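With one protein chain held back, the other chains of the complex are shown just where they sit.
And now, chain A:
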Amino acid sequence: MTIALETRNLEKTFGGLRVTRDLSLKIEQGARHALIGPNGAGKTTVINQLTGVLKPNSGRILLEGQDITDLPVHKRVLRGLSRTFQINQLYPDLTPLETIGLAVSERLGHGGDWWRRMGTRNDVNDEIADLLTRFHLLDVMNEETVTLPYGKQRLLEIAVAIAAKPRVLLLDEPAAGVPESERHDILAVVGSLPRDVTVLLIEHDMDLVFSFADRISVLVSGALLTEGAPDQVARDPQVKAVYLGEEAVNV
């Protein structure tokens, strides 16, 4: 099995607080891997180190065997590592059309083009149209993002990450805050991601985790507690103890 994304002995401290402790993860090519853990386990900190927003104190991060620990955020994206944010990180004044168009342009290397007008490249337009259709955003493509309903914004958040054509996609609580009526669209989109894209899902919602993931790592206080197949993790007494009183684990 080839490893898509790997961390080796990752360590991160904030002041005296060790938020990532000697974390070694291996995520297989094409996996649906979930990273779970109680509040404050340091899941988002791990994501921020993987994407380059935070620098680990020590340890290495490898994307498809290549060391990316010292690369800045945008270069990791161009190498095929893309993410969504737990709290929407969008451009309030831009429309979905512009937001996705920009991501596609950057990936195809047209982002620095200062002469040719947006919308005059057919290959870019085709991809934008395809993404807008797939993510049910075609009817609102000219609305400013800030005016969109939350569910649509959430879809846009995922569409932007997909527009970068990632080989590894990090989903940080994709369904967080989405009202029940709009959840279905999000889950359908997440479920229909192409199999060759490796997905690391950070999630609180156990239903989503157990319906989606084929492998689960449990993070507690910044350290790896256990790892395994879903049914194995669900039976694990340690995991039950951690989640006791917080959320019952049902399969």
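The working rule: a residue touches a chain if its C-beta (ideal position, glycine included) is under 8 Å from a C-beta of that chain, and two chains touch if they have at least 3 such contacts; residues count from 1.
Note that contacts and distances are computed from a predicted model.
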Item to check | Chain left out of the displayed complex - its UniProt protein name, from "Thiol:disulfide interchange protein DsbE", "Cytochrome bc1 complex Rieske iron-sulfur subunit", "Multicomponent Na+:H+ antiporter subunit B" or "Branched-chain amino acid ABC transporter permease" | outcome: "Branched-chain amino acid ABC transporter permease"
Next on the checklist: I'm checking contacts with the chain that's been left out. Which of A:90, A:176, A:206 or A:223 qualifies?
Outcome noted: A:90
Item to check | Option from A:53, A:176 or A:206 whose C-beta touches the chain left out | outcome: A:53
Checklist entry - Of A:40, A:72, A:149 or A:179, which sits in contact with the chain we cannot see? => result A:72
Next on the checklist: One chain isn't shown here. Among A:63, A:164, A:200 or A:218, which residue touches it?
Outcome noted: A:164
Checklist entry - Given the contact definition stated above, which residue among A:7, A:49, A:82 or A:217 touches the chain not shown here? => result A:82
Checklist entry - Which chain A residues touch the hidden chain? => result 51, 53, 72-74, 77-78, 82-83, 85, 89-94, 97-99, 101-103, 105-107, 110-120, 122, 125-126, 128-130, 132-133, 138, 141-142, 144, 160-161, 163-164
